[in-house]
Structures are given as structure tokens and as C-alpha cells.
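Next up is a structure, given as C-alpha cells.
Every protein chain but one is kept in place in this view of the complex.
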Amino acid sequence: MPIEAIHLTHCYSEGSAFRTVALDDVSFKIDDGEFVGIIGHTGSGKSTLVQHLNGLLKPSSGQVLIDGEDLNGEHVNRRALRQRIGLVFQYPEYQLFEETVAKDIAFGPKNQGLSAEEIDERVHYAMECVHLDYEKYAEKSPFELSGGQMRRAAIAGVLAMRPSVLILDEPTAGLDPKGRDRVLSMLEDLHAREHVTTLMVSHSMDDIARLATRLIVMSEGKIAAQGTPREIFAQEDMMTSIGLDVPDVTRLCRVLREKGYDLPADLYQPDELKEYLLRLWKEAKTC
Amino acid sequence: MQSDTRVRLDNVTYTYEEGAAPALSEVSAEIEPGEFVAVLGHNGSGKSTMAKLLNALYTPTEGTVLVCGYDTKNEEYVWEIRQRAGMIFQNPDNQIVATVVKEDVAFGLENLGVPTDEMIPRIEMALKAVRMSKYADTAPHMLSGGQKQRVAIAGILAMEPSVIIADEATAMLDPSGRKEVLETMRRLNRQKGITVIWITHFMEEAAQADRVLVVTDGRIRLSGKPADVFDQVDAMKEMHLDVPHMTALAGELRAAGMPLRNGILTVDELAEEVERLCPLKQST
Partner (left out) sequence: MLNNITMGQYYPVDSKVHRLDPRIKLILTIVFIVAVFLAKTFVGYALLLIFVYCAARMANVPFKMLLRGLKPLRLILILTFLLNLFFTTGETVWVEFWIIRITKEGFLQALFYSLRLAFLVVGTSLLTLTTSPVALSDAIEILLSPLKKIHFPAHELAMMMTIALRFIPTLLEETDKIMKAQMARGADFESGNLISRAKAMVPLLVPLFVSAFRRASDLAMAMESRCYHGGEGRTRLRVLKLSRNDGIACLVMAGLLALIILERNLL
């Protein structure tokens, strides 16, 4: 289910002295099954963009096409369309409210008008996706869970709606390394298994490097660059100029290249660098 | 007692509930004046409990916590302890009390009964030290997370503490906010000699400390200089903790036979070692 943004622009407080342009002529296309990372400095428009993609915000001008249909078009059933796009906000655990985990996860499917059996199936499915044991946690109050578990329960609440597109805004924000790893592994598994088109907004270059096959780089409401992680991380100057870091591995390559080593410009995976350095050392030994 | 600004934990155990497993078990540590010590661990490792014990928000079930010479179990000295060892918390919003920045910074001073004339210069000094002077009359909800944390730091600074305990102060901030806050604390540590106890789960932050205490399951497992602690990559991995990427990479290269030195933490350090071991051929 491809998503397309065409000249998307969004202004806040239009017509007043406080007018700010949050999105400026943003255009891109996302194909079925892709895992796209959206990166950018705070205030670059990432969150605003993401809320346009499921219709929570309406553009000031431009269009959002879901599967070819204009999301904000006249005869469109926006609610139905919106439910095919699952949006997980930052710190989603703050939206938990039901008496039990199962009931909370069932909220989405219930709003979709599914039957009781279907809802039950979806809850089982969603809890499995996020590695929360049904037997153990379904009847617990969501407020009894640990922070990381609450996060996963909240994500399950969106997964239970079986969206065709999953959009996550900083899914690892505020989690410790173990919690982050759990969430990222879960997203990796989910994408590998079900090929759900996934968009992930993140500040962490490491998270992005691990999961995304394509990046959209935002800066001040505009798209600064698009491409594969390899292509994007190679542009270290561009990244630093818009306030973003590159992964340490990429930076090491740059430093070594400045010292005169002949490294390919687009290394960013630690394993590749390891291989290269070991080879380099073997060569040096034999001289 | 005044000149003693050490913080000491003597065999401290803390249990939240009767019969439950202790959050901290037999923990002992001594923090010298002016040190920047990072306490690294997971959520649930006991590090936050340690922070609250240091500020006398909790008292130990067993053992003693001495802050600047005062025993935290002694209720008489609670306010002395909290004035000397101030704490900033994880949620930037939930520690700001007033509707305007400079009034929030004044909060601690008001509580201590400081006369109004004395308050004003202290507030100015505190805001200047965290570089938030121009926001003195701003409402807190207009600030970014990093700015809010700096206001919180100013609030503590105005009370003229010897120690500042930061309980995961950067966990809810974005990368630039984290940098802002850590830089501010390091500057205060260097320039004013304030002892900093930095509780975190970010290893890049711990790597910048003078000393790192690694806490798991309520005990201190590793302690020492960052380079020495992070070099123990396997031990860290076992505890499900990250090590800086360069340290991990150096560890893997070493395991494959490359004789890199120990204690590599940064990109530049690794690059230098690579240069040393694989010198570029000079063209003749």
C-alpha cells in the first residue's frame, strides 16, 4: 500500500503574526514493504509529517495519497483509511487506560467494529508480536507492567488493528539499552515476517542503521536528502550541518580516510569495517 | 563537618517491601569531593534507589549513608543534607514548580528562608552558570526539555550545594538536549568543583566521567575508570549493557588477533591505534 506525499505544506497559525511553516513542499513516495527511517533535528517537522500520513493533521496545501486515494479528498472515508495506517506516538504507554492489558489492546479492534472472536484473535496476535506472554499479562492491569512492557503493550494496541502501514515516532525514546533492543528486535521480526510497510522516526542513527533500508532526512520542514543509509551516512558534512550525527563507524572511516587510508566512502556497518581493518593489519604485518 | 564533602555508602541495603528482594544489597562506595562519578545500570538495577538514598529521600534498611558528614538516618539533618546534596530528576516537567523560570530557581531559596535581597544575586548567578539568563521571565512550558533540565540545575545551584545528583536527567531528552545538560554538569564540575553523581543508562555519557560504577541487581559489579570498565566487554554484555561502539569494535579486533591497546573509547583513539599498527607505506 504505497504512500505518497505531493508538495505537502503545513503552516501553523495561518493568518496571524505567529505563522510558522512546519512542512515546506515535502514530496516522497513509499512503496509496499519498505522500512523507511525519518531522521531530523528536533523541530525539523518529523512529527508533523507523520501526523499528516494518517490524517490527524490536514495539509495547508498539497496532498497525501494512500494507495492512490487522496486522504483528504471529498468522498473519502477518512476513518476507514486512517485505520489502515497504524500510528504509534512517542511514549505511547501514556495512552494506556483499560482495566486489563487485553482490554486495552482490544480498544482499536473494537473501534474497527470486529466481532468478539476476531477481537480475541487480534489481541493474541498482537501480544505475540510484541513478545508479551498472553497467559501472564493479558489479565493484568497495564499499570502494573514495567516501563518497557507498557511500551510494548501500547504498540500491541496499534498492531492489533493489523495496519497495512506502521508508523512509529521514536519507539525507543526513554528506554534503557535492554528495552531498546527488545523493541528494535520486535520491529525487525515483524517486518521480516509480515513485510508491513514501516516508517520509523528516530534520533538514533544506530537504530536507523540497524533497521531502515531507506532514509528521509528532514531539516527545517524540508526534505534535505533521501537515499539508502549508505548514501546518507556518507554525507557527513551535510548531516552535521543540519545538526545530525553519523554513526561512529562512519566517522571512524572518515578519520582514517583523512589520514590517508583508502577506505570506501560509504562503509557504515561495523562488520564491514572490522573486515577491512583486519585485512589492513594482515597486509601491514606481511610488509 | 562543614568541610567534609565526601559521599559514602557503607554496606547499604535497601528493601522496598518486607520480604521482597532488596533493591540494593550491601553496597559500599566512596565518592571524593570534586569527582564526576557515573552510575551505570539498567532500569531496575538499583541505581535510582541509590540516588534517592543519597538525597535522604529514602533511608537505608541496613548500613549507613553519609553525605557531607551527615548520616541520612538522622532526621534532624535532613534539610542540611538536601541543601548540600541537591538532586535533579528524570522528568524535566515534573520538577518545575513555578510559573516563571526565575521564580522556580527561587523555590529552594524560599524554602531555606533566604532573605529576598540575598536571593536575587544567587538566582542571577545560577541562571548565568547554566546559560539560561535570558529566559528568566519565560514560562516553563515554552522551553525545550534540555532547557527545562538546566532550569532545574539552576534551582539546585542557587542553594549552593557541594554535590549534585542527577537521576537519569537525560533519559527523556533528545540527543542535543542530552549534550546540553551533560556539558552543563561537566562545566559545573570543572569550574566550581561540585561533585557530580551522574546516574544513567547511556554509556557514551558514562564514558566521559572520571569514574564509573556499574550496578546490576542491586550490587556494584564493576568500578573504575571508564576505559577500564568498558574494556570488559564480555562482562558488560552479560549484564545486557552497551559499551561504546569503538570499544566493542576494538574488542572484536583484539579477539581476531589484532594487538590493539586496552581502554579504547573514542573514534580518535581507535584511529590512532590503527595508524600505529598499520602504518601507511611511505612512497619512496
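Residue numbering begins at 1 within each chain, and the chains themselves are lettered A and B in the order written.
Heads up, the rule we're going with is that a residue touches a chain if its C-beta (ideal position, glycine included) is under 8 Å from a C-beta of that chain, and two chains touch if they have at least 3 such contacts.
Note that the structure is a prediction, hence the values are computed from the model and not measured.
Among the chains you can see, which ones touch the chain that has been omitted?
Every shown chain touched by the left-out chain: A, B.
Can you say which of B:23, B:53 or B:119 touches the chain missing from this structure?
Hidden-chain contact among the options goes to B:119.
Of the listed residues A:22, A:49, A:96 or A:145, which contacts the missing chain in the full complex?
Selected residue, touching the omitted chain: A:96.
Write down which of A:158, A:201 or A:277 is the residue touching the left-out chain.
Candidates A:158, A:201 or A:277; residue touching the omitted chain: A:158.
Give the residue, chosen from A:29, A:79, A:136 or A:259, that touches the chain omitted from the document.
A:79
Which chain A residues touch the hidden chain?
Here the touching residues of chain A are 13, 18, 51, 54, 56, 79, 82-83, 86-87, 89, 92, 94-98, 107-108, 110-112, 143, 157-158, 161.
Residue by residue, what part of chain B touches the chain that was omitted?
55, 57, 79, 82-83, 86-87, 89, 91, 93-100, 102-103, 106-116, 119-120, 123, 139-141, 152, 155-156, 159
Rule of thumb we're sticking to: only the chains that are shown with their structure count from here on.
Quick check: in the complex, which residue numbers of chain A touch chain B?
Interface residues on the chain A side: 41-42, 146-148, 173-174, 176-179, 181, 203-204, 206, 243, 245, 247-249, 251-252, 255-256, 259-261, 270, 273-274, 277-278, 280-281, 283-284, 287.
Spell out the residues on chain B that touch chain A in their complex, using ranges where they run on.
42-44, 144, 171-172, 174-177, 201, 203, 240-242, 244-246, 248-249, 252-253, 256, 258, 267-268, 270-271, 274-275, 277-281
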